[in-house]
Each structure stands twice: as C-alpha cells, then as structure tokens.
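The other protein chains are all here in position, but one chain of the complex has been omitted.
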C-alpha cells in the first residue's frame, strides 16, 4: 500500500523536501487520546538538526493539525498534520538533476518515476519527511504512555564509539526522554560528537547503531506468520532512510550461540511469568511475551558527503565526478533516533488496536 | 492481515504441526506460469530433515495441488497446495501442554489464544508450516527464473564455521541450486555438519547466518516509504521461525564505515548504469537499482534441546525443570535456506506484479 | 486482494467447479468459537440443489476441516475447510470451451486469463465455490448467535410472486432458519416453485429478490468513509454470482420520498435510544445504529438456459448458436439465500472483531 502503513492504526506520508509542505495522516487512533502540541514540538526538536553536527537547513517545523482533533483530544477520525517547508532552497540542488548521488535514491527514483519525480533534495525520498512521521508518532507515544508503555532509543555506537548498554530500563528510558543527543553515557556522547565533527571536517560522514527498548507492553501482540511483531516493526523501521539492518534481542549474535545459551528460561515472580534473560528481545514465535522489547537498527553513514565521488550524469549520459555542495548532515544517527521511536509507537498502536479493539488506546487510564 | 502476506501476489498459510494437513493458498500469480511438481518436490527435499543433523520426524511431503493449475500451468486464480501430515506423533508432545518450552511460542500462544491453541508440537507456530511456504515459493521461483531472475542462499556461518563469501554469482547460484547442504566451500560445510553433530551429542543446538543473493532483478522495485524493498523482504523473512535479524548489503557493518566507504559509485558499462561496489545490497532509497540483491538472516539455535531447562508449568502454575524428548533438529539453518528462497521469491513476485501488472510474470502466451 | 475479503476476519476462496476440490480459509476468528460440523452441514444443505427446481449435479458436500479447530473450538489460527468435488462431470461442459455462454463469465475469463483458465463448468467462477463460502459462513453464524446476533434471508420476490414482508423479526428469523425454501408465506413459496418449474419447462430460468434482516447487532459498527457498513456488505454480496443490485433500508424507494418521510425519528424506550421507523435499514452515516439491519439483493435469472442463444465461438472466431446441455438450475435465488447469510455473517464478524478486538467473538457469552 505504498505510502500508507498499518492495518488498524495507519499512517500515510506525503510531501517533498523542497515542496511547499510535508505531512502525515494518522487514521484508526482511538477517540479521546490527548493531543499535546508542545509534546509534538518536543519530539520534532529531537529530530531537528542542531549545532555543528547537523545540516545548515533549519526548519522551524511549525506544524498545523488540520483534522482529527477536537477539544484537545483525538476524535477517532483521521488526524492530518502538515508541516510547511520554510527553509527550502532548491537552488543548491539543481545540479543533482544530472549526476545521481551515490548512496541516494536519485537513480532508483529515475528508474521508477521516469523523470517525473521532484528531484530537489531527494524529493519525496528526503529524510525531511521523517519530520511528519515524528509528529505522527508523538501522538502515538502519548497514547502508549497513558497505558504505561514507554519507548526509548539510544545511540549504541557511532563513529567507532560505544555507549554503555541498557541497564535499569526505567531509569534509562527516563534519561533518554530528555536527552538531545541520546546516549546513556555522556562521555561516550561527547566522543561520538567529536567523531562526527572530524568526519565532517574531512568532507565525510559517519553512521551508527540505534538500540531501542519498550517497557510495559502486554504479552500476546503479533501473529505467528507474516504479521509477527518482528516483521511489522522491521517493515516500518526500514522506511527510515539509511536503516540497512534490524535485529531483535541478541540478533545476529544469537547465530553464534548454542540453544542452551540463547533460550530464555521462564520463571515466576509473584505469580507472574517472566523470562530470566531476554536474548529473544521480548518476542517468542513472533508474539510479545511481556518482557521488554529490544531491537537495534543499523544506520549507514549519510550518503551526502563533500568529498568528490564517481557517478553518472543522467543528462549527458556520461561518467562524471560529483562534488555535493548543499546543506547536509555529517551524521543522522542521532536525529534518526526520534524517528525510530515514532515508527515503533505507531506499529505498537496498530498491534494494540487490532488486539483490544478500536477504543482501547483512548480509554481512561492512569 | 494475519496469515496472509502480499498485496499483488499473496500467500496464506494454514495448518498445525500435528493436525491432518498443512497448506498454502497463493493468489495473484499471473496465468500461464508452468507448475512443475518435480521441481516443487525438489525444493521440499531441500527443506526436509535428513541424516543425523535433522529431526527424526520424516514427512514425505506428498503434496496435492487442489486448485489454480490447469494443463500444467497456473490459471491466474488461487493455487492451493495441501501437504498431509503423515508422520505426526502427538504423543511425545503431550507433556509440553504444561511446561512451556523456553525459546518457543508455547507461552505467547497461551497469552494470545487463551488455551484454545493446538499445543501439539507448537501447533500453528511449528516450522512444519514452512513446508507449505516452500512449496508455494517453488512456483514463484519458476516464474522468476523464466524472467532470468535467480535466487540462492548459502550458509554463511554455522556453529562457528564460516563459508567463503559470494564470488561469481552466476556460478555460485548454480552450485547452490543443486546442493543439499548449501555452502560454497564444501570443506566448510563438512565442518559445519560436524559442529551440528557435536552440539546434538551434548543435547544442544546451533544457529547460523544465511546469506542470499538475487540476480537479474530489474531496477525500480519497491516504494520510498513503508513498502521499501527492504521493508517488504524483512517483513516476510521474519515469518521464518528462528530468524532474529535481517540486514541488507553490508548491513550492520555499514554503521562502522564512513560515507565515502559506504557509498556505491555509479559507473557505465556499455551504456548501462551500474554501481562499482554493492555495499547497499542492490537497494537505494528502498528501491532496487538493478544490481544483485544481497541480504543476510540471523537464525537462532533451535530452541528444542535435550538439556534440562528451567521453566513454568502452566497447569500447576509452578516452576519446573523441562527435559524435551520429542524429535527435534540440532540445527535448522541448513533447512531454513529453502524457506528464505521461497519467501524471497514470493515477495519479488508481489513487487514485480505490482509494477508490471497482472500478466507480466506469466510471460508470452498463446 | 483478489480472492481474500475482510480485514480483521478474512476469508480466502479457492477451487474450480470441476477440479478435485473447493475450499475456504477463514482467518482472524477469535479462539474459542464452537465449531459444530452438523450445523455447517445444515447450512450446506440449504444451498444444495434439491427437487426438480435444482441442478441435477448433486454434490454431497462432505467437507473436511484441515486446520484451525482443536477440541471442537476455533484455535484463533486459520481455519481451512475443503469440500471435494465428487459429482464433477467435465464432459458435458467441453463444448463451452468454444462458444462463450451469454450472461456467464466465459468471455471475461478469456479476456483476463488468456485461455489459461479452467473452462469446465465456469472453473473458478462457478457458483460451486459458494459451498465453501457457505461453510465458512456457518462458523461465523455460530459466533454471532452466541452474542445474540441473528441473520435471516427470505425470497421476497421470485418468478413474479411476492412473499409477505418481514413482520415480527424474532419469529420470522426463527421460521427462516428451518425452512428449505426460504419464504415467510408458504403459499407464496409454492407459487414461486411452480413458476420456477414453468420456466424450466420452457428451457428458461427466473431470478428474484432476497431480503435479509439482522437483529441484535450493536450500534457503532462501520466507518464514515469507504468502510461503511453498506460499503463492506455490498462489496461482499456482489461476490455472489448473479447479484446485480444491493439496497439498504428502503433503498431505491427512498429516492422517491421526501426527507420528512425518509428520516427515522429517534425515540426512547426505557432509556435506550431507538428509531420509530427503519427506512435507513439500521445504518446512519455508514454506521450501525442498533436497529435491525435490513437489505435486499437482486438476483438475476440463471444464465444457463436450454433455449438456443446467439454467441461467438472462441475457437472458430465466428458467430454461432449455443444450446447448453449441462446440468443447470432454472433458479438460484432460493439457493443463494444461504450464501447471503454467509457473506453477511463474515462481514459482521470482521466489523465486530475490528471494533471490539481479537477475543470478543470467542468470549464466553450467554
């Protein structure tokens, strides 16, 4: 279904990097969810570039909610959020209409849309659209938090530096909620930012790994085949530009273990079943088991770099050397973190609504 | 949509491990695709346990095609394949109705289905259903091969042993097509099998990593958001029991590179655009670029092990120690390879049918 | 999604008129719904031809449930029902591979499937497949009846004869549940059967109108746009071969009324809101209002008639006169009634599951 994702709660994205606006329609949300514009703005702020490690394009992200909210709460009908592009600057991008940028979608867009695509700044492929996804996700995050479900993502690795792993999730998720550069160890964070600056200084870029935890999720979400919790989450997460790998629990490391090491033994805690370890990331047989959900996304280095690159000019049909001069990010892993939270929240709202019905998310809760 | 996957070409799975039969319905396939029952049987043979590294349950997989094929070709209407369970043996599994098996779906099935699920051998969650998926995928593989699209998967790592990486894909895919234990380096394969035997001897199991390549795929498949080529493939691949990670191109390794290393430079070869490297696994911006598709799946070690495990008995509501005695695999990575091919083929048929219309896969007709 | 219908509860149909079997997969049904094979058989009996007003093809409809039922109840995983074709007789149909039968799908099947379709007896287009739909619907009917939701359909008009309109729905639906020829006025029913016999005697066929009522349905089902209760029901009902019109409430007659006549005034009955009339058939703004659902389906006369018909022979490419000699029904309106109930039950299960969640239909109720 192209630019729409989700069965019970769905999100539709529209817009282009340098068009007049981008936006999202979220449908299927229960009626009665509080919509806090300040919270949406705070999530957009986590995604927005800042300092000397972000693009010089600085969009204020002054969003409007066109529909679906009445008296501060969701109505249950489609919620459309529009974010105007105010700092669009098509001029710097004109040259890319000819030479296709390596690592970008310029060439594949040409293959799919035959030259009718909007070429300015990646058009509809631009990471700019993740602002709309982040705004949509903010409403989903609020809905989940009212049910005690918390989502947090940290930068596990960036530029060769590692953050400390998750420890006490309650504390760690509370810390991440407030932190602009999402690390648990601020020393590691400072080193990562320095690595980003060094890459930028040499006209290059870095990638990283994001690690996400979700607590408070009920057991029983997901299906045995196809619409597994892993399948749905990864389907959504791969929409985030630059994500090239997704793994759950110990992921690829599980492939090196023996069954006796990889299995999570079950135990009882005051009559409640839990697993004593969580190598499977809170999912067995595609279905949540009530333990924290844990997964990681590999984010490749930003493809827009200042260093010269070999490519092909679509206009001349010849090989050429490209030097990208627009405003670009030397890293996006720290910005992508807000988008991972957003996608996760939307997928979980979809799963919860399918399981418990259309009203559940909006229900009066503490 | 639960147990149905795919928009233009879809597959629906049904059945339980120890019910009377399992099966699949494939819908949306173009009319006119040859259906070769011997080829389907050969794909099932690649998935079937064998030797001393597979489960003692030996199903003959005598499938019947109930519908959708006429005069040896697809009709364009739903194709239903049914595979009877002939070597089902519910007795050995009865004990698991109480104690939930670690790493399995027993507990999450209970959370989702409240005791109404078929508990015998994992019921609907059983890897047994991948036989139906493999049979369905065989028809899709035939359709793709007629268009010059070839899929092959090898065991990149298993039990601590590594196969050699892909080299010449034409040769490597031809080799894999015939090989029961899917490695490129038969010495590595022998060592892997020995590692599996050793794990089995100690009542344990091993996992591994599967690596897949697809050649001959046209550029332009996939969508910028949500229905990216990566998102659709990973959604399907996570249906394969035990898959806990999926990565495309260099995947998680990309996170450690700089942009100048990760970007694939474009070049011209007799007027045709290609990339000089393939770190992105044949996908840019969610859309295939005409280069070989490359991805890897992490397969966790089989959760059914003979070693005693701590768990909870759902009947008594108490902690207990479980010793699994049924017929189980000390590894499934070598069997899962045929399922990865099948899922990949079905997803690609879906993408191609969406892009080129309902008749394309069926090719020249009379 | 082709041969699959429904979002939360879905049904997939497969098979051909003269293939080895037909069948259906129902997915998304709550766990715990009793599956009564005798009741399924009784619904199939209502659809099966009988007496001198039905086709001479007499299928025993000995169905098998291959999956999704354990200990007499739904498991919550896909339920596959297969019905072998035991009285198939391809010989009488061979001639239709050339001349396309007027009013049938022979020509459009050729346009869509290019000659690869199974031509015997209409192949996948055959009304034979409604047996599988009826069986699937029987499980849905049981689920609904446990919640006090009752569905009944009568033959409002056939062969120029009118049944009496619905009066007391509780009584009328109870009567229809047992009646093989579904009329409220048995005198009218006898006259209709006589009209069918007369048409048959002259080598011709008749159509009719079916009227359906549903009681006990909660208010609040359906969506304002696209997935309205009317839209979903009609989408499903048009799958029934020969249905060419669907109307809700007073339907086309509403177009002749004034607003003051067409509006249903609201009133209070012991604190419960109801409408004093039901011109809108229990649906306002696409959403059920708690009043009985009422709709009618126009069923065209069976296209297979013995009278000579002008047509084109696809083999010779020339005009010809066709005399159909196979075993056919002079009317199907009385058989279609069971299929209307089935489709209605499946759509309502879909709506209820979407609204109240995955477990609701299975819940212990009185």
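Going in written order, the chains are labelled A, B and C, and every chain counts its residues from 1.
Throughout what follows, a residue touches a chain if its C-beta (ideal position, glycine included) is under 8 Å from a C-beta of that chain, and two chains touch if they have at least 3 such contacts.
This structure is a prediction, so every number in the text was calculated from the model and none was measured.
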Touching the absent chain when the full complex is considered, from C:2, C:73, C:146 or C:327: C:2
Which of C:232, C:293, C:342 or C:361 contacts the chain that the document leaves out: C:232
Touching residues on chain C - with respect to the absent chain: 1-5, 7, 13, 100, 102-105, 107-109, 111-112, 122, 124-125, 129, 157, 160, 199, 203-209, 219-220, 222-228, 230-232, 234-239, 241, 243-252, 254-268, 271, 273, 275-276, 280-281, 283-290, 296, 298-305, 307, 309-312, 317-319, 333
On chain A, residues whose C-beta touches the chain left out of the figure: 1-4, 7, 10, 12-16, 19-23, 25, 27-28, 31-32, 64, 66-68, 70-71, 73-80, 82, 112-114, 116-118, 123-124, 358-359, 362
Where the missing chain touches chain B, by residue: 7-8, 77, 224, 354-358, 360
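Basically, only the chains that are shown with their structure count from here on.
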Farthest chain (mean CA position) relative to chain C: A
Where chain A and chain C are represented by their mean Cα positions, the distance between them in whole Å: 45
Distance from chain C to chain B - Cα centre to Cα centre, in angstrom: 38
Rounded Å distance, chain A centre to chain B centre (Cα mean): 27
Multi-chain contact residues (two or more partners), chain B: 1-4, 7, 13, 112, 124
